[in-house]
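A single protein chain has been omitted; all remaining protein chains appear in their positions.
Entry: chain A
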Amino acid sequence: MTTAGNGGGVEGPAAGNGGTAGLSVEGLSVAYRTGRGAATAVDGVSFHVAPGETYGIVGESGCGKTTLSRALGRHLPRNGAVTGGRVRVDGVEVLDLAPADLRSWRAASLAVVHQDAGGSLDPTMRVGAQLAEIFRLRGLSRAAARAEVPRLLARVRLPDPVSIARRYPHQLSGGQQQRVVIAAALTARPRLLVLDEPTTGLDATVEREILDLIWGLRSEIGAAVVLISHDLGLVGRLCDRVGVLYAGRMAEEGPARDVLTRPRHPYTAALLAAVPRLGESRHARALTAIPGHPPVPGEQVTGCPFAPRCAFADDLCAESAPLPEAAGAEHEVRCHHVDRLPDRPVPVDVAAPSRTGPGTPVDVAAPSLAEAGTPVDVAAPSLAEAGTPPGEAVPGGPLLEVRGLTRRYGRTTVVDDVDLTIGHGEVLGLVGESGSGKTTLARAVTGLGTRGPGTIRLDGQVLPAGVGRRDARARRRVQMVFQSPDASLNPSHTVRAILARALRSLRGSSSPQELGARAGLAAHLLDSRPGRLSGGQKQRVAIARAFAGDPGLVVCDEPVSALDVSVQAGVLRLLADRQRTSGTSYLFISHDLAVVGYLADRVAVMYRGQIVEEGPAGQVLHGPHHPYTASLVAASLARLGEPGGDPGTVPPGRSGATGCRFAARCPQRIDGLCDTEDPPVRTEGSGHTIRCHLGTGDLPRGTPGAATGAAPDPAKQKEDSPA
């Protein structure tokens, strides 16, 4: 075990005394100075977080989440200012502090963890020096500060703290960087811990580790915790209470369990409906995007700011802004028509259905795998309804056949002897952590990136490895949609010109108008340049362009990762629609299991360059599946603070040249076999293959018993047995 003792931290002076403990925000308003006058970004927001409690703040981007989080530490950009209200932390009026007092309050009582951990560290300074600097600020001598650093790093469960301390930030992985930033937050005993998208951009398994870490420390330090996130699932699992921000106002606020399972505000309900649930298929439910976008700060809004996008809006909504109303115990909603929203639980896996009953807030808010099973079952029959079993029984063989594909960068083999088949009209989802080789594989299919051995067949014809050597027809048949459309859309052309060009080069027969309309782009956007479009609109342009000709295969590399859930739903729906009407196949890459499961017919799981599992989406996600897949599923679902599922508890083993590549992290590793012999590829039901030594009965499955109960036990045995 690499876990170091959690005790023995440095005690910071507890600032403030008297008054209410925890964080109290009352009527907080923040405005920015702009060219057109003051723009209110946060408008009369109030909430309270008790020490040891976690409060989640959700909402689309542009709704004031970040501004609110910055106002809590009184760290607004230069053109921003608090225009009203108060922020009290353990009795200290933060907004009234003199500059010197503010600094010492920050040093003693505030800890902030941002999204981009790498960015929060000085790139030119060793990690240990940066942490020592904070101890020095707290009055420790140089030697004492230096001695304290390894202990601190051990506390955030970083292995080999002495060597980590000597590294520069860029020499650490994203997860390690985030641990260092958390360590910095722990140099004091903060009273307020602000987590601003702390795990966005991290792999699911790393995210899980970081969240577990935060979870453990949360109870240890007893601070009031504010978690800002766009990920409703995460907030549902972590938080006691939730506030939903819309246009700078609290649209709904209450216990996480109530808000996320029985939303009373149309906006909350719409957000929840936009998120695909793990195991839910596109055949079962069309995601509902929220039309339009939130008002820009400073925009004149009369009435309810959500009215233009709300299905329940009427004249009253357009005329007067609703005031907060009680909608249950400690549950407030700002809506004129609370009664219009059907009062039934939303069947989302982001928060546990009410039948789990009351308990500790964590337990209630966290879904269990038992529930996760349900959506899969729901999806399964609809898969059958979908008609032809995807990927098979289509005359003329598969659309894409990849055999023995290998790609190397220098001495590292990024894609190792991969076989992959995509049928006509089939969506193959590709998942795996960063560095697993999924993007390299996708690029190889499109003919980009380095060359290497292996064959790629499209419609039975061998494609040259480099896109430059492929004939025009093959180039037209394979299209690509990237995570960031900015890189691929010419900023100096209008959307119409971009689409017209694509129509010419791809020999499409329709018009830019038609293409745009099919991609859900409003006609007036055709004459805009990409710079004026939102992220979702740009992605729609990229999709419209990919479909300008008659693509056989569209490779989508994280096409929705950078988008808000409300926008993501629309783009996913568009992708599903275009697939259905055109019969095009997709190779769809995402780190988000729910998104992949939603869109894909089949799922391939990649680990360190190999495909370790492949099969029908429902079966792969539901199990029995590969231990690595199980860890991905567990990471995206399992409740926190639970022993076992945490990959960090598996003793790191060595992955040598032979044996299973997952052996180092596998909780079910069979010593003497897994680390010496390459696991066989076995077939588990129709078209479902798993690369593992375990027999069917031993493979983890998506039931509570297997994934969270059984998995830890072999892990424990492993720790005891000499490795």
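Some points to look at:
Here, contacts are C-beta pairs under 8 Å (C-beta built on N, C-alpha and C of every residue); 3 or more make two chains touch, one makes a residue touch a chain; residues count from 1.
Here is the rule we use: contacts and distances are computed from a predicted model.
Only one of "F420-non-reducing hydrogenase subunit D", "Acetolactate synthase small subunit", "ABC transmembrane type-1 domain-containing protein" or "ABC transporter permease" fits the UniProt record of the hidden chain, and that name is "ABC transporter permease". For the chain left out of this panel, the touching residue among A:Glu26, A:Glu133, A:Glu514 or A:Asp671 is A:Glu133. Touch with the chain that is not drawn comes from one residue among A:Arg86, A:Arg167 or A:Arg408, which is A:Arg167.
One of A:Arg33, A:Arg103 or A:Arg580 touches the chain omitted from the figure, and that residue is A:Arg103.
Contact with the chain that does not appear here is found for just one residue of A:Ala41, A:Ile57, A:Val94 or A:Val112, A:Val112. By the touch rule set out above, chain A reaches the unshown chain at residues 73, 75, 103-108, 110, 112, 114, 116, 119-125, 133-134, 137, 167-168, 170-173, 176, 181, 184, 187.
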